[in-house]
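Only a single protein chain was left out; the remaining protein chains are all shown in position.
Chains: A, B and C, in written order; residue numbering restarts at 1 for each.
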Amino acid sequence: MNNKKKLSVRSLIVRIVALAAVIALAVILAVIGRGHTVYFDNKKLDADGTSYDPFYKVEVFVNDKSVAKLSEGDRGMVPVMGQDFKMVLHITPKKGSKKVGSAVSMKLPYNIDGIVLNLPALLSGAAEDVYMDEFIPTPTAEEETEDVVITDEFALPSDE
Amino acid sequence: MNNGNAPLLEMRNIKKDFFGNQVLTDINLTVHEGEVVGLVGENGAGKSTLMRILFGADMIRETGGYGGEVLLNGQKVQFNSPFDAIEAGIGMVHQEFSLIPGFSTTENILLNREPVKKNLVSEVFGDRMNTLNRTMMDERAANAIEMMGVKVDRKMIISDMPVGHKQFTEIARELSKEQLKLLILDEPTAVLTEKEADALLESIRGMAKRGIAIIFITHRLQEIMAVCDKVVVMRDGYVVSEEASSNTSTAIITRQMVGRDVDQPASAASSDAEEKKDAPVILSVKRLWVDMPGETVRDVSLDVREGEILGIGGLAGQGKLGIPNGIMGLYPAGGTVVFEGKEIPLNSPRSCLDASFAFVSEDRRGVGLLLDESLEWNIAFPAMQIQNRFLKNYLGGLVKWRDEKAIKEVTDKYISELAIRCTSSKQKAKELSGGNQQKVCLAKAFALNPRMLFVSEPTRGIDVGAKALVLEALRRFNRENGVTVVIVSSELEELRSSCDRIAIVSGGRVAGVLPASSSVEELGELMLSQVI
Amino acid sequence: MNEKTMRKAKFGAFLSRASVPMMFIIICALCIPIAGLSPNYLVNEIVTRMGRNSFLILSLLIPIMAGMGLNFGMTLGAMAGEIGLILVSDWQIVGIPGMVLAMIISVPISILLGLFCGKILNMAKGREMITSYIISYFINGVYQLVVLYLMGSVIPIKHGSIKLPRGYGIRNTVSLLNMRQHLDNLIPLNIKGVKVPVATFIVIAVLCLVIVWFRRTKLGQDMRAVGQDMEVARDAGINVERTRIISIIISTVLAGIGMVIYLQNMGNIATYSAHSQIGMFCIAALLVGGASVDKASIGNVFLGVILFHLMFIVAPRAGAYITGDSMIGEYFRVFVSYAVITIALVMYETNKRRVKSMEGERLRLDQEKEGKDE
Partner (left out) sequence: MNETKNKEKSWLRNLVESFGLPRLIITAFLLILLILAPFVGADLPTQISNIIARFSWNGILVLAMVPMVHSGCGLNFGLPLGIISGLLGATLSIEFGFTGAMSFVMAIVIATPFALIFGTGYGWLLNKIKGGEMMIATYVGFSSVSLMCMMWLILPYKSPNMVWGLAGKGLRTTISLEGYYSQVLANILRIKIGNLVIPTGTLLFFALLAAAIWAFLHTKTGTAMTAVGSNPVFARAAGINVDRIRLLSVVMSTWLAAIGILVYEQGFGFVQLYMAPFYMALPAVSAILIGGASVNKATIMNVIIGTILFQGIVTMTPTVMNNMIHMDMSEVIRIIASNGMILYALTRKTEGSK
């Protein structure tokens, strides 16, 4: 009897540890799996009296893949996972001038889904709150219409 | 063998009653280590109940426990469940197999006692996630089979096995329990061939040599004589004899099993028996076989005379119940049945009923009654369906409407005639007591106005008062209406007191037909003559 | 003589087991040339569907082992998986971590639902299948209550992209674009233009191993025992009710995980209809693979997926070609799914009765012979 009880304490501990491990795993997944959409603006930005001019052309590489080629005034985007964000920019500042490579890495804020980066401001070394902005989607008219919700096959044929 | 210590098992002054019905009175039983004790007695003598007490069956506790005490190795024990009994070293092989059909011998021997290996998953999810240790299982099964001394294929699947091997698997399962000290074998040879039975007897001897005590229940007395050290005979809830097997014989045992101390009063009906002797044969059964599970009938020929009450007796499982069930078409049957010179087709309940047979089944709740319906329905239904009675015809017979008034009338008639205790004729059958349900079944048969009535176990499971009423009603029905009655019963006394003649069935065959005034010993001998 | 009849009976049993797969092979063989689809396309589709469906179908095996028949209640697990995915996509957890998290969330929900289902089924022994079938409808009602009314009002849902504009309830479809086929493409492999979802297959293989291993555990052995004879198992001291409940819980949990895999391949959730048909299609596929109500193996699962989905792909095309109406093929495959289940159920019930009558037949012959001897 005593033996049995001891065993159950042991298994209780094992179970608690296992449960804790699963919960820990869930938390870790929630952190590393957090997805963001990063938008790159190659636009003119005026902030705090400073003006950042757009480049003639920028090509953005994330994970060695070209995700956007931006002309003046363009916006590009890439969905990413996790908060460590690295990108390589190939910048052509003026028409005809030479391509300049530049690697940027930064920490993305966990709470924001869509993050807008103003590339000119970012590369000129402006403060974070200047080059970074939250993307707020504006629902399009089409989305606004109420979905027709199909329930189940149990419903009587609509006979109204 | 007996080394002078406390005996392995001692049962002292065991008493047991079911709702006031005393079934065991002051039973004393002693079993020593390595001893083989034969336990014999008619059905209903109390053997099974005694073994159930020993094995801690739930049913004993549910019916109010038992009196007296059980001692194992000199210590008082009280088992709350069969598992306690197994824990204490008692094993039991039941008449019905308790085996998983798709499992191998090994798996069945070690069912729910498999040796296991621990693993990572079982640490988290508990012991049931342990993996089975197949090598150890094989080893342990092999050991148990060896201990039994009969060769059984360890890998064979149960459903592919002959019956005998199943029996041996069960025994091996008990033997594989390390703590086993006492093994109860309940009619183990009933399903075995002669050769297998011999092997079993041999293995019983072997087991006894290893120090395992065995209680051996059987109807085959020669087996008892061959293998047992001691024979205990039970009758009507008493132990009537306990003898070393060397001091007794099958003849003595038979007498002890069925014998009475005082002569019974002559059969009530025997006075008319003389005049019925010459009555013409009304029903003639020839070479009847019936495939009724547990009550197989093989090659029965039997004549029933007009106006008589014929009793059919025999031990349980010997086929007496199969006879009426087969004739009435409830189980597949073959042979010929001739009633009043006309052959009645078998396997067709309807044609039997049309020939004005009626049948009161032993399975009241399963076959005899519409439990969810009113007494009116129960009593009037067959007569309505077979004979178009209790119906009103409309549209020139196109519409046959139930005549509720006539139904109520006939029901009320039988309620008062048979003293059925109920609130009204509308009461549901399931709400009545067993005895009253039986009376409803009788009323149902009477309402058919049969010429030939089969009654199967009319008094099973009903109290003494109702018993007398039921038997009296049958006798009166026979006398007043001149209906021929066949009563099938396990209780010899009942048959002797109600019938004109008694046919005894043994091993699925008619062992003999005797007048009801024959002595119990004569009848008993017949009962055991061809037991299988 | 006896052996001969035995062998005959066994061959007959094999034939009846093989009849459904054979029928499907014939249907497919007839339809493939008519449909005129390129072999490459067909192989690609089959491989994709194997990855998508196998896990879900495997979840059906354990209740069959425990004698509880086809678990129509696997839909419950599918719903749990959907709830996990809806929450995860609202939290914007993406990719493989999102999938795993959705699975983790689905597990406790599945356990609760499985427990409920198991308890009810224990109260309805002997009609488990129809009961589990009705349970799936019942829980579907509860699911709708949660997803259509409680999500967004009680359970916080942030994103407008999955919430209905009225402020509560989930949209008809939820996009899983950011985890679409992430598992399938985790280890990319392309053999002659056939995309092979290697990682998915690895997960499925692991589950197969787990099932094989599970059969060897004490619990697996108990389940087999309970499945074959409840009373004997009870007499041997096995807790029958508990064992049955556990088998349903395991099935539900696996179905939940399987649903996450299924939906990551699809790339979106049809919030209110994805689960309703899944049970039927999985069961039909399993039966097409030669399984029956009381016996199913891993082999049946894969054979079933291949044959059933082959039929699924070619039937509409073949139907359209023959009749000039594409709807015919659509209806045909639905009809075949139902017909397969019907046939399997009928065969199971008639077999059960035939076994009984065969025993009687044998006894009768024995007795007749004996009767003649004397």
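Keep in mind that, in the parts below, a residue touches a chain if its C-beta (ideal position, glycine included) is under 8 Å from a C-beta of that chain, and two chains touch if they have at least 3 such contacts.
Since we're looking at a predicted model, the values are computed, not measured.
Checked against the full complex, the one of C:A13, C:I26 or C:I130 touching the unshown chain is C:I130.
Residue-wise, the contact with the chain that is not shown comes from B:L353, picked out of B:I214, B:L353, B:L375 or B:V520.
In the complete complex, the residue from C:M22, C:L145, C:L189 or C:I202 that touches the missing chain is C:L145.
Checked against the full complex, the candidates B:T193, B:Q385 or B:N449 give a single residue touching the omitted chain, namely B:Q385. Mapped onto chain C, the footprint of the missing chain covers residues 120, 123-124, 126-127, 129-131, 133-135, 137-138, 140-142, 144-145, 148-149, 323, 325, 327-328, 331-332, 334-335, 337-339, 341-342, 345-346, 348-350, 352-353.
Residues 328, 330, 349-350, 352-354, 359, 361, 366-373, 377, 381-382, 384-386, 388, 391, 399-402, 430 are the ones on chain B that touch the missing chain.
In this text, only the chains that are shown with their structure count from here on.
Think of the whole protein's Cα atoms as having one middle point; the chain whose own Cα middle lies nearest to it is C. For the pairs A-B and A-C, the larger set of C-beta contacts lies at A-C. Taking each chain's centre as the mean of its CA atoms, A is the chain most distant from chain B. Separation between the centroids of chain B and chain C, computed from CA atoms only, is 46 Å. If you average the CA atoms of chain A and of chain C, the two centres end up 36 Å from each other. Residues 91-98, 100-101, 104-105, 137, 140-141, 144, 148, 159-161, 164-166, 169, 171-172, 178, 272-273, 276 of chain C touch chain A in their complex. On chain C, the positions that touch chain B within their shared complex are 213, 216-219, 221-222, 224-225, 228-229, 231-233, 235-238, 360, 363-364, 367-368, 370-371, 374. Taken together, the chain A residues at the contact with chain C in this complex read 22, 25-26, 29-30, 32-36, 79, 81, 113, 137, 139, 143-154.
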